[in-house]
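Here the complex is missing one protein chain, while the rest keep their positions.
Every chain is named by a letter (A and B) in the order it is written, and numbering of its residues begins at 1.
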Amino acid sequence: MANLINAIVSGLIAGSLYAAMALGLTIIYGVSRVFNFGHGIVALLGAYIAWLFLGQMTGGLLAGTLVSLVAMFLFGLLVYRFTINPLLKKPGWETSTVLFLLGAGILLENVLLQVFGPRVKSIPSFLPGGLRLGAVQVNWHELSLVVIVLAAIAALNAFFKRTRTGQAMRSVAQSIPGAQVVGIDIDRIYGLTFGLAFAVTGFSGILLGTKYYLNPHIGWEWMVKGFVIVSFGGLGSTSGAIYAAVILGVVEAIAVLYLSAIWVWPIWFVLFMVLLLLRPQGILGGRL
Amino acid sequence: MQATKVLSWKSALMGLALLFLLAYPWLGASSYLKHLFILFFIWSVVAANWNLLMGYAGITSLGNIGFLAIGGYTSGILAKSFGLSPWVTIPIGGLAASLLVTLFLGLPALRLSGIYIALLSLIFADSLPSLLTQTRGITGGAMGLHEIPGFLPGMEKVHAYYISLAFFLAIQYILYRTVRSSTGLAFVALRDSEHLATTLGVNRFKERLKVFALSSFLTGVAGGVYVHSLGDISPTTLGIEPFLLGIAMMELGGIGTFAGPILGSAVIVFGNEFLRLAGTLRLALLGALICGIILFFPGGIMQLVERVEKWLRRRFNKLPPPSPGSRSHS
Partner (left out) sequence: MLEVRQLEARYGDLQVLRGVTLRVGEGEVVALFGPNGHGKSTLLKVLSGLHPPAAGKVGFNGQDITALPAHRIVELGIAYIPEERHLFRDLTVYENLNMGAYNMRARPKMASNLEFVFSIFPRLAERRDQMCSTLSGGESRMVAIARGLMSEPALLLVDEPSIGLSPGLRSAVFEAIGQINREKGITILIVEQEIRHALKLAGRIYMFKKGQVLFERPADEVDVAEIEKAYF
């Protein structure tokens, strides 16, 4: 019993990290209908940038995180402006953006491999020690991760509800002609969306990097999980992605407990296939 | 008058190429080059069928290498473990691929929008390696299948060359006829304007299933040809590199054209040597190549060929270039 509860707790924690990771994906899709097939690498890049500040450069994790956020935001803007934007203007963009982002993801992954090497990196946890509640063991670090994720989600929510730009993003997500007639510069909003999503994704990479080992290939794994999560939650719905991530995190943890770890991947695949066959619009479709 | 001139220019080239392919082994090709040609025959079929799905039918499918693997593994296992003749097992492999794909991709594709199909096909292909590892006993797991019997006992490279050439010609011919038939037109109609197509009586469901079934069958057959020509197959065929190579072949050649995938696969297969020189940067280069083509040369080689053709026509025939309505859109 204790094992089960621990597994569930562990799953909730992993789920909240996955939620943070999936947000960027669903934000881009929700607003622009472009699916970022390089998503995992974006998360990894964000993590690597922060990691640089742990050894090579001074400043520590906080400075690294700030630099990462800014850098990833700018990167997202540039990627949109110079690559996605031209593709969107031509017919067949659904296919061309998919293939392009796939290719770009592989390119980036291998560049990271060259620059950072294949050895795993990790970002150290920032709080030692833990907590014992009866039979359940949680460490402070992981709890703090969950708190950070919750804070980030609340911040994003406030952004979408209260700021002009955030509201514009929501509007564009719902109706492009509607956004046009109220005077929203669609192109500018797309760029900002990419920037925001890349920053959020990079940030989630940093968080994940404190719990899991970083190497260029883990980006692919995160990405596939991200795909399943956002499909589950309904493409374009942030709340859906969050619930889906938590649910899938718990399911994964329970599966690992009762079956061995090699079954994790097949379970994700089976869930995904079942989901798409039964209810393609996602279990929890909602709005951005 | 001009149209027939252009037509015979292209068919003359094709005729020459065919003659060359037929005669090549006698012209003293090394074993290694014969091997490359075999790869070209097989890969061009994969690329051509992939192009049928993506270019002609407009379906973003990312799992086509999986079709190859299913066909290859099925044929290889049947031949090796049950002693059946490859001439029997190859079609069975094709059928197995077609069945699985139509079931797991084709049917869901009827109700899903583009991006979901892409995701599903990606996950489909991605799950095959772990399936292979779990069924180690039959499939050889991570080590793969080896010493798969060839088409004939005591088969030599040159036999494999001609047999795979025959398959290549047959399958490309089937695809050529399909593209030019009413089915091919239906695919394109659904791609370009689904609304109009359905009002004209094109049955979206039927055509979608057809294109999945056909392309996976032919790709599965190519998988069978692959294993019996080369003797081995392993989960690495399902890796990221073959996947990228396949995409590069289509993009480089020109998605949506008939000759594109063939030309693209020729360039990639024979150019792969240069890629190998790049060592660990291989994948990065492939990724960069794909990105570059999509951004700057979306029509691939065929687009280049068309431009050159137009320029030549204007230059040497002193006639105005053909009006937009007179040429069919490829």
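FYI, a contact is a pair of C-beta atoms (placed from the backbone, for glycine too) under 8 Å apart; a residue touches a chain by one contact, two chains touch by 3 or more.
Everything quoted here is computed from the prediction, not taken from an experiment.
*Asks:* Given that one chain is not shown, what are the shown chains it touches?
*Replies:* A
*Asks:* Can you tell me which of A:V120, A:V182 or A:L259 touches the chain that was removed from the display?
*Replies:* Final answer for the missing-chain contact: A:V182.
*Asks:* Name every residue on subunit A in touch with the hidden partner chain.
*Replies:* 164, 167-168, 170-171, 174-175, 177-178, 180-186, 287
To be clear about the criterion, only the chains that are shown with their structure count from here on.
*Asks:* Taking each chain's centre as its mean C-alpha position, how far apart are subunit A and subunit B in Å?
*Replies:* Centre-to-centre distance between subunit A and subunit B: 34 Å.
*Asks:* Where on subunit B does subunit A make contact in their complex?
*Replies:* 54, 58, 60, 62, 104, 108, 111-116, 118-120, 122-124, 126-127, 130-131, 134, 240, 244, 247, 251, 255, 280-281, 283-284, 286-291, 294-295, 298
*Asks:* Quick check on the complex: what are the subunit A residues that touch subunit B?
*Replies:* So the residues of subunit A in touch with subunit B come to 29, 35, 83, 86-87, 90, 92, 94-96, 98-100, 102-111, 113-114, 224, 227-228, 231, 235, 262, 265-266, 269, 272-273, 276-277, 280.
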